[in-house]
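Left out: one protein chain. Kept in place: all the others.
Presenting subunit A:
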Amino acid sequence: MQASRARLFKEYKEVQREKSADPDIQLVCDDSNIFKWTALIKGPSETPYEGGVFQLAFSVPEQYPLQPPQVRFLTKIFHPNVHFKTGEICLDILKNAWSPAWTLQSVCRAIIALMAHPEPDSPLNCDSGNLLRSGDVRGFQSMAKMYTRLAAMPKKG
């Protein structure tokens, strides 16, 4: 508990210091609870998520950094590896490939990379995975784009 708190505090300081280094990620710690974080990430360019801003919720376990943080999308997203209802993310580093060498910041980077490179063969969102697996890239992109526009972009007018 004490170790995880100390580590998170170091990450907090690092995030403050490196704020401008990664303009695509805005990582914020809950004012009252250092085990709760949220992040805003920009959808990577040349993907159907481009132009969208997606919110992630981090819940950090007491065993951190020996155990991974729990991360999910709060913003609706149509992606093969994100559960459409819960926002849960299927990413190896959040499961068995986690190691303390990762940080909350680098997890955000990994999630952005996953947005750009979906893994349709291990889908949490089967509809999305099936579109890609059957080669309907256009269908996938238009669905993903629609949800980006509906859920991840500022309201117009």
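Things worth noting here:
In this section, a residue touches a chain if its C-beta (ideal position, glycine included) is under 8 Å from a C-beta of that chain, and two chains touch if they have at least 3 such contacts; residues count from 1.
Simple rule for what comes next: contacts and distances are computed from a predicted model.
The complex includes a chain that is not drawn, and of the options "ubiquitinyl hydrolase 1", "Proteasome subunit beta", "Iron hydrogenase small subunit domain-containing protein" or "Trafficking protein particle complex subunit 2-like protein" the UniProt name matching it is "ubiquitinyl hydrolase 1". Remark: the omitted chain is touched by one listed residue; of A:A113, A:V137 or A:L150 this is A:L150. When the whole complex is considered, the residue among A:K19, A:K95 or A:H117 that touches the unshown chain is A:K95. Within subunit A, the residues in touch with the undisplayed chain are 3, 6-7, 10-11, 14, 40, 53-55, 65-66, 70, 72, 74-76, 83-88, 90, 92, 95-103, 124, 147, 150-155.
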